[in-house]
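One protein chain is absent from this view; the other protein chains keep their places.
Chain IDs A, B and C follow the sequence of writing; residue 1 opens each chain.
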Amino acid sequence: MTHALTTALLTAPVAGPLLASAAYAARRRPARAAGGPAAWLGLLSPLTILLCGAALAVTVPAHGAATAYGRMLRADALSVWMLLAIGAVATLACAASPGYLAREDADPPTVRRYHVLVHAFLAAMSAAVLAANLGVLWTAIEATTILTAFLVGHRRTRACVEAAWKYVVICSAGIALAFLGTVLLYYAARQAGISEASALDWPALAARADRLDPAVVRLGTGLVVLGFGAKAGLAPLHAWLPDAYGQAPAPVAALMSGVLSSVAFTGLLRYKVIADAALGSGYTRVLLAGLALLTLALAAALLLGQRDHQRMLAYSSMEHMALIALGAAVGTPLAAVAVLLHILGHGLAKTVAFCASGHIVRLRGTSRIGRVRGLLAEAPALGTAFALAVIALLGLPPFALFAAELGLARAGFAAGPYCAAALAAALALVLTSFAALGIRTARMLLGPPPGGRPPVRLGAVAGLPLAAGLLGCAALGTATGPLTRLLTAAAAIIGGH
Amino acid sequence: MNDAVYTQLLDLACGAFLLAAVVVLWLRQLASIVRVFALQGVALAAVAALLGTYDRRWEVLAVATGIGVLRAGLLPLLMRRALTALAPAPGHPYEEDVSEARETEPLVNVAASLLSAALLTLLAYAVARPLVELNPTPATRALPVGLAVVLIGFFTLVTRRRALAQVVGFLLLDNGITATAFLAASGVPLIVELGVSFDVLLAVLVLRILTTRMRAAFGGTGLDDMRELSDR
Amino acid sequence: MNVIATATVTVAGLAAAAALAGAALPPRARAVTAGVCTAALGAAALAAGTAALGGRRWSASLPGLLPPAGIHLAVDALSGLFMAVGGAVVLAVAVYGIGYAAGHGPHGIASRGAQAVLPVFALALVLVPAAASVSTFLLLWETMALTSLLLVLAGHRAGSPARQAAVRAAGIWYAAMTHLGFVLLLAGLALFAAGAGGETFAALRAGAAGMPPLARGAVFTLVAAACASKAGAVPLHPWLPRAHPEAPGNVSALMSAAMVNLGVYGIVRTGFDLLGGGPRWWWLLVLGAGALSAVYGVLQAAVASDLKRLLSYSTSENLGLALVGVGAAGLFHATGNRAAASLALAAALLHIVNHAAFKALLFCAAGSVLRATGVRDLDRMGGLRARMPATTAFFAVAALGAVALPPGNGFFGEWLLLQSMIHGLAVPGVFTAIVLPLAVAVIALSAGLAAAVFVKALGVGFFARPRSAPAAEAAESPPTMLAGMGLLAAACAALALVPGLLGDGLSRAVAAAGLADGRPLTGGALGVRLDRLAASLSPLWVACALTAALAAVSALTRLTARRRRRGNARLWDCGGGAPTARMSYTATSFAEPLQRVFDDVLAPEQDVNVTPISESAYLVERVRYQRRVPDRIEHRLYRPFLDTVTGLGRASRRLASGSVHLYLGYGFFGLVALLLALAVGA
C-alpha cells in the first residue's frame, strides 16, 4: 500500500467530518429547516469514516499498523475496529437526524448549528481513535465534551441547560484527572529515558513500558481510569449520563452512548496496555473490576426505581460499559474479543433504542414510562423496533451482545477464582437489570392501543436506520465474516499479552 | 542564577501558588476569588519561567508566557465579564441583590473547608512520595504542591454553590495539573500543551455561555436550583 | 449423506421458510403456509430423531457462526430421543395450529410476528438436544426461551384488561425466571468449560474427570438448578403456572410437552454424559426437587379450577416424576447398581415421551375449548361432550394417559419407575433404604391425586351439563385442529399399547448417557421384559383382556336382561328432582375435601363478606364468599424477596437526586479513596 493512500485513509476520517462541519458553518442560507437532499449530505462524512474503516480493515490485519504525519496518526487493528464502530453508529445517527430535526420544527440556525457540531464531534472522535500520541488522544476526547455540551443543551430549555452544565462540569473534572494521570505517565517515561518526542507516543511507550517506575505508573493509571471512566460512564463520575442522554437530541444521545463512551474506554484500554506491561495485570484488573461492579450495582439499583425511558436507556448504557470494563479486567484474548464485539453490538443496539425512544417521546410528548402504554398496538413498527433493540440490549440472541456476554462469561470463569467471583456477582446484577428493564419495556409496549386510535406509521425514512441497526447487530452476533481477522488482531492488542 | 536562589524562588512561587488556592477557599466575594485566581496564574507562570530559565530552555519560557497570558489574563477577564453580565442591570428592582456576586453559603463552611484543604495537602504529600523518590530535584520536591492544588480545586468544585465558583474550582484543578506537569517534567510537549490550553479555554467559554443561559432559564446561577433532572 | 444431516438441514430450511411465510404472506395464507412448513419441520426432526434412536450418529461444526466460538452440533441416541419427541409434538401441534390461528383475529397468535416467531421456536426446540458445545447449547437454549416468551405475549391485547394484565405478568415472570435459569446455566457451563479446558462437549467429557470435586459439584448444582427451572421444578416453578395458561393453545402445548423436557435433557446430558455421574448428594438434590414438584404440582392441580393452570401444574408434577427417575438413576449409579440405574433412567425418559404425548393433547384440547367458549374456568364449563364430542374424546384419551392407569399411556412409564425403585433396593445402603420408600410414596401419592385431578377436569369440564352460556353454545373445532389432536391421540394409543417398540431406542439413549452396560429393557409389539430383573408387562395384553372382558360383560348383560330398550328418565338426585346446572358440583367443590385434607400445605385464603339489609342487622342481604389457593411457595419465597428488591430500587432513587454537588462528590470521594489506597498500599 502506498504511503499516500495510507495517509489519505488516515486523514479522511478526521478531515472529512471537519470539512462537512465547515461546509455547514459556511452555508449562510439553509433552504429549509430540515429535509430535502441537502439534509442527506450529512451522511457523507460518517460514510467516509465507515469506508476508510472498511479499507483499513482489509489492509491493517494484513500489513500491520498504518501511520501518517510522522506517527501523529496511527491506525492499528483496535483503531480500525473503533473507526468502524464510529462509522456505523454515526451513519445510523446521521440518517436519523433529518427526521429528528423535522419533528422538532427546528429553525434554520439551530439546524445549522446542529450539523456543524455533530460533524465536528465525529471528527473529534475519529481523531481520538487515530491519535498515536496520548496527549492528542486526551485533547480529542476533551474536545468531544465541549462539542457535545452544546448538543446536549441544544434546545435551551431549563432541563437542557441543567444537563449540559452537569455534563461539562463532571466530565471536564474527570477528564482533567485523566490528564494528570497522563502527565505522571509522561514523567515516568521521561525518567525511564524515553525521549521527549516519544514519551507520550503510545507504541513507543507500550514497547518500553517495562522500564517505567511502577509506583508512578500505578498512580497515573488510577487517575486515568477514574478520568476516562467518567467519560465512559463508569462510576464514580457517572452521574451526568442519564441527564445528558435524556436531554440530548436522540441521534446525539445515540452517538454519545453508542460510541463516545466506548471511544473513551478504548483510550483507557491503551493506558491499560502500558500499565499491564509495567505492573502486571493484577492492578488494572482489580481497579477495573471494582469500578465495573460498582457501576453495575448502581445501574441495577437505579433501573429498579426508574420511571423515565430515556434515563432507563442511559442506565442500561452504564450497565453495558461496566460489562465491557469487566471484560477488559479479565483481559484474556477471548475476553478481548468479547469486549470488542460488545462495543460494536452495544453501539448499534443503543443507537436504535435511543432513536426509537426519541420517536416515542415525540409520539406521546413525554418520556415517562407510566404514560406510555400499548405502543406495539399504537405504532407497530416503532414498537417492534424498540422491542427488538431492548431485546438486543438485554443480551438475547441473535444479537451481538449475546455472543459478547457469552464470551465474557467463558473468559471470566476461566481466569481464576477472583474473576469468577466477580463475574458471578456481575451476572446477578445483570439479572436484576434485566428484570427491571424487561418490566418497564413490557409496560410500555404491551396492551391495546390507547384510545382506540388507528396505528401510527413510522415511515421508511425513520424506519430504515432502525432496521439497518438491528440487522447489523444481529448479523454481527451471527457471524463476524470478513471482520474476523480484524477482530482477532484488535483483541491481540488489548488482550494479547 | 545559582541553585540555592533557584530553589528559594521556586519554593516561593510554589508556596504562593498553593496559598492562592487556599485563599480561594477562604473568600466569599466572587470578584475577589477571580482576582486571587489571576494571582495564582501569575505564580504558575513564574514557576514555569523559573524552570525554563534554570534549564535554559527558551521554549519553556515561551510556554510560560503563554500560560501567563491565558491563566492570569484571559481566563480571569472572561470571568470578570461574566460576573458583570450576571450582576443585575441598573434600575432593576433587585439592583441591591448581591447574591449573584457572593458565594454566600458553601456546602461545607469556610472553617471546615480550610481544615479539609490541610488534610488534602497532607494526602497529596503522602501520595506524591513515590513521584519525588523517582528523581529528587528541587522541582520534583515541589510536586505535592501541584497535587494539593488539584485536590483543593476538586474540593472547591464539589462544595461551591455558585456556577462561577465552580468554574474557578475547575480552573484550580487545571492549574494544579499544569503545575504538576512543569514540576515533574518541565511541561508536556508543545502540541499537547497547546491542545490542552485550547480545550481549557473552550471549556471555560462553554461554561460562560451556559451560565448566561442558566441565568435566562433559572433566573440565577445558584446550582441548587438545578435539580429538575433526577430519579426522585 | 447421513439421514440425520439431511433432516437437520431440512429442519433449518423449513424453519426459515416458515418464518418468512409467517412474516411476509397475507393473513389468510400466512397461517396455512407457516403451519404446513412447521409441520414438515417437525416431521423432519422426528425422522432425524428416529434415525438417531436407531443407532445412527452425526456431528457437524460451523466455526464461522456465533463468534468467537462457532456452532457445534452432534446427534446421538439421547439427543435423538428428545429431537424425536420435540419433532413429533411440533408436527401435530403445527397441524393443530393452522386451524387454531384461523379462529383468532389479526392480532394474537395469527399476527405476523407470532407466525414468524413460532417456526423459530420450533427450530430451537428440536435443535437444543443436538447442540454439542457450550456456546451452541446456550444459544439455542436462549433462542428457545426468547421465542417462547414472545409467543406467550402474543395475546397481550386481547380479552379483558384483567386478562391483559395477566398476560403481561406472565410474560414478566417468565422472562425473569427464564433469565435466572439462563444465568445459572451460563455460570455453570462456563465454569465447566473453564475447568475442562474446552467448550465443545467432547472436550468437556474429556476434561471432566480431572476437575476438582468442588468444581464439579458447583457445575452440576448450577446446571441442575437452571434445568430444573426450565422443567418447572419446585421451587423454581412460578413462571410455569403463569406462562403456560396465558400462552395461546398451540404454544402452551409446545411449551408444556416439548420445551420443559429439555430441562431433564440438560440434567441427564450434563450429569451423566458430560460429568460422568457424581456423588450421591447431587442426585439426592435432583430426586428431592423432583419429589417436591411432583407432590406440590399435583396438589396445586387438584385445587386449581382454571383448566390450563391445572394442566400446567400437572406438567410440574410429571416433570417432577421424571426428575425422580433421573435422581434415582444417579443414586443407583453412585452406589454401583448399574442395572437399576439404567432402568430408572429409561423409565424417566419413557415418562417424558408419554407425558409429551398426553400433555400436548390435553393442552390442544384445552385450547380448543378456550377457542370455542372463551372460558378457562372449569366452574363455568360443563356439558361440552355434547357440543364438542371429538374434543372430549381426545381429552379423555389424554386424561387416561395422565392418570397413569391402564390402558392409558402413562401407566407403563410409572410402572417402570416403580420397578426400578424396587430393584434399586437390592443394593444395600441405609441411604437407599430411607430415600427409596419415600420416593415410592411420592410417586404413589402423585398418581392417586392425579386421578382426582383428571376426574375433575374431565368430569366437571366436559361432562354433566353446561354451567354457562358460552359453554352451552360451544361448537366443535375445525378439521385441522381435530387432525392435529388425532395425531396426538394416535401417538398416545401407540405408546399405550406397544411401548415395547421403544425399547431399543430407549436402551440406546440410556447407553448414550453413559449408563447402560446392557439393554435395560427389551421388548417388541407384545410386551416388555426387563433386563436381569424378573418383571414383565404387556400393555397390549392388558388392553385386549379389558376389551374382551368389557365385551363379555356387555354381552352377558344383554343376554340376561329382560328388556333391551333403554328408557329415559328424569334425574332423581335423592328425590331432589332434576337439578339445575347451577346446582351441579363445580371444580371448586370437587376439590374441597382434598383442599381440607392438605390445608396446612396449601394454606388457602378465604374471605367472607356478609352484607346485612339496611333495616336489620340480623337479616342478610348478600353473602360474598371468596376463596383462593395462592401458590404458597411464590408467596412465601418470592414475594418478600421481590418486595425487598422493589424497596431497594425506590430507595436508591436518592442516589440520583439531581444535585451536581452530590454527583461531583461521588467522584471526589472516589479519587480520595483511590489516593488513600495508593498511599497506604505503598
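Basically, a contact is a pair of C-beta atoms (placed from the backbone, for glycine too) under 8 Å apart; a residue touches a chain by one contact, two chains touch by 3 or more.
Note that contacts and distances are computed from a predicted model.
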| item | value |
| --- | --- |
| Protein that the absent chain corresponds to, by UniProt name, given "Formate hydrogenlyase subunit 4", "Xanthine dehydrogenase family protein subunit M", "Ion-translocating oxidoreductase complex subunit A" or "Quinol oxidase polypeptide II" | "Formate hydrogenlyase subunit 4" |
| Displayed chains contacted by the hidden chain, counting the whole assembly | C |
| Selected from C:73, C:388, C:421 or C:491 as touching the chain missing from the view | C:421 |
| Contact with the hidden chain (one of C:162, C:214, C:569 or C:617) | C:569 |
| Contact residue for the chain not shown (choose from C:139, C:219 or C:403) | C:403 |
| Residue numbers in chain C that touch the chain omitted from display | 302, 382-383, 385-386, 403-406, 411, 415, 418-419, 421-423, 425-426, 428, 433-434, 437-438, 440-445, 447-449, 451-452, 455-456, 458-460, 463-465, 533-538, 541-542, 545-546, 549-550, 552-554, 557, 560-574, 576, 578-579, 581, 583-586, 589-594, 596-597 |
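Heads up, the rule we're going with is that only the chains that are shown with their structure count from here on.
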| item | value |
| --- | --- |
| Which two chains share the largest set of C-beta contact pairs | A-C |
| Chain of greatest Cα-centre distance to chain B | C |
| Chain ID, smallest distance between chain and overall C-alpha centroids | A |
| Between chain B and chain A, distance of the C-alpha-averaged centres to the nearest whole Å | 31 |
| Multi-partner residues of chain C (each touching 2 or more other chains) | 653, 655-656, 660, 664, 667, 671, 675, 678, 682 |
| Contacts with 2+ other chains: residues of chain A | 165-166, 169, 173, 177, 215, 219, 242, 302, 305-306 |
| Residues of chain C that touch chain A when the two form their complex | 64-69, 107, 113, 134-135, 138-139, 142-143, 146, 153, 156-157, 164, 167-168, 171-172, 175-176, 179-180, 183, 186-187, 190-191, 193-194, 199, 645-646, 648-653, 655-656, 660, 662-664, 666-667, 669-671, 674-675, 678, 682 |
| Chain A residues touching chain B - in the complex, by the definition given at the top | 133, 135-136, 138-139, 142-143, 145-146, 149-150, 153, 156-159, 161-166, 168-169, 172-173, 176-177, 179-180, 182-184, 186-188, 190-191, 196-197, 199-200, 213, 215-216, 219, 242-243, 246-247, 302, 305-308, 311 |
| Complex contacts: residues of chain B adjacent to chain C | 107, 120, 123, 126-127, 129-130, 151, 154-155, 157-159, 161, 166, 223-224, 226-232 |
